[in-house]
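Shown next, in structure tokens, is the structure this report addresses.
Excluded from the complex is one protein chain; the other protein chains are retained at their positions.
Note that the chains take the letters A, B and C in the order they are written out, and that residue 1 is the start of every chain.
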Amino acid sequence: MTNKLSFEALDEMVRRAPFHRWLAVELAALNDEDIVIRMPRREEMVSSVTHGYIHGGVLASLVDLTAVFAIAAKLGRGAPTVDLRVDYHRPAITTELRAIGRVIRLGRTIATAEATVLDADGALVASGRGAFLPPSA
Amino acid sequence: MTNKLSFEALDEMVRRAPFHRWLAVELAALNDEDIVIRMPRREEMVSSVTHGYIHGGVLASLVDLTAVFAIAAKLGRGAPTVDLRVDYHRPAITTELRAIGRVIRLGRTIATAEATVLDADGALVASGRGAFLPPSA
Amino acid sequence: MTNKLSFEALDEMVRRAPFHRWLAVELAALNDEDIVIRMPRREEMVSSVTHGYIHGGVLASLVDLTAVFAIAAKLGRGAPTVDLRVDYHRPAITTELRAIGRVIRLGRTIATAEATVLDADGALVASGRGAFLPPSA
Partner (left out) sequence: MTNKLSFEALDEMVRRAPFHRWLAVELAALNDEDIVIRMPRREEMVSSVTHGYIHGGVLASLVDLTAVFAIAAKLGRGAPTVDLRVDYHRPAITTELRAIGRVIRLGRTIATAEATVLDADGALVASGRGAFLPPSA
């Protein structure tokens, strides 16, 4: 399925929300299959000073927004999250995360999308999916 | 089931993580049934300047940490999140959120807990549950 | 919130689907807070002849239909399942299961409901929640 938004238009949308600016997320890639979002580590994201793990809530945020923008790439607009599910696979001790987002199904009333979060070495840190309300709903 | 931690000890634990300090979460109540965590709104949490909704990722963070500390109250220590599900019920346009956390089941290998997030008027904003690894696992 | 359906009307609806007849589910209680559905064990439901555990898919079916009928009690009609989450707490080796269903939130576009499954001794076996499309959606 082709995209309705250019890289520049989607990147601008990704950076717009105040919380996204705090997360410093930006679009790293966009193609017909998936999108990639990049997020640098910042010290306030951490769940433990000793271990330096990025907090699960930050990873959930990244899964949510990456899935939303995978849908936005196709529909031209974001879609409110109905529900979100996140699996945590490994502690995230890294300088940067990359999240790959992909639409599973664009229905008329519900859209489903997933995201996979990798650390700077490419190791799987978290993944998840959500149900979203497409603009038409 | 009785608690292993006092209000002061749990509150100190709630405030410890750098990300929790950024969220400015604090313990508001602790009893044998449930715990209550309070989180004030801050402008960087918002998903849209126009609407002023608190971002779904921040709500997911609050569901996650409230469920974790409901378990910590019983076990004396936090429990890493295996997976998390969050349902979004209403946009959160509010000065403060309150999250009520409750243990569903403390198993030997898996603990399950849930949290319900209310706005300053007591309206249901989000809720969810997760699976966690108890210290014994 | 008051119910739109009588015990008899909801029980008739619970028993109607061919798969529900196979599960032999029936309404055991209906009040303003929640509903209770009863399901007897049958040998084809089992996941292991040696252990005699009721299969997780059967428990998921029970969580799903109990949440659907908790919504139907309020709205007068069932609601298609958008997505479902089930947590498994204990192996179910029992002669009968009881599932308690409760609406979490009846929105205009999405309804959320939960169910808790107990064995014949009242021990917690499984629980879960789902998002559903209310008739108005």
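Here is the rule we go by: contacts are C-beta pairs under 8 Å (C-beta built on N, C-alpha and C of every residue); 3 or more make two chains touch, one makes a residue touch a chain.
None of the values given here were measured: they were computed from a predicted structure.
Q: List the displayed chains that the omitted chain touches in the full complex.
A: Listed by label, the shown chains it touches are A, B, C.
Q: Which of these, A:11, A:34, A:64 or A:87, touches the one chain of the complex that we don't see?
A: Among A:11, A:34, A:64 or A:87, only A:87 touches the chain that is not shown.
Q: Among the options B:9, B:24, B:93 or B:110, which residue touches the chain absent from this view?
A: Missing-chain contact among the listed residues: B:110.
Q: Looking at the full complex, which residue from C:10, C:36 or C:62 touches the chain that isn't shown here?
A: Only one of C:10, C:36 or C:62 touches the chain omitted from view, namely C:62.
Q: Over the whole complex, note the residues of subunit B touching the chain we left out.
A: Counting only subunit B, the missing chain is touched by 82-83, 85, 109-110, 112, 131, 133, 137.
Q: Residue-wise, where is subunit C in contact with the chain that is not depicted?
A: 17-23, 43-49, 55-58, 60-62, 64-65, 80-88, 128
Q: In the complete complex, the non-displayed chain touches which residues of subunit A?
A: 85, 87, 89-90, 104-105, 107, 112, 124, 127, 129, 131
Methods note: only the chains that are shown with their structure count from here on.
Q: Let me have the rounded angstrom distance from the C-alpha centre of subunit A over to the C-alpha centre of subunit C, please.
A: The mean C-alpha positions of subunit A and subunit C differ by 33 Å.
Q: Roughly how far is subunit A from subunit B, centre to centre by C-alpha average, rounded to an integer in Å?
A: 22
Q: Quick check: what residues of subunit C touch more than one other chain, meaning two or more?
A: 85, 112, 131
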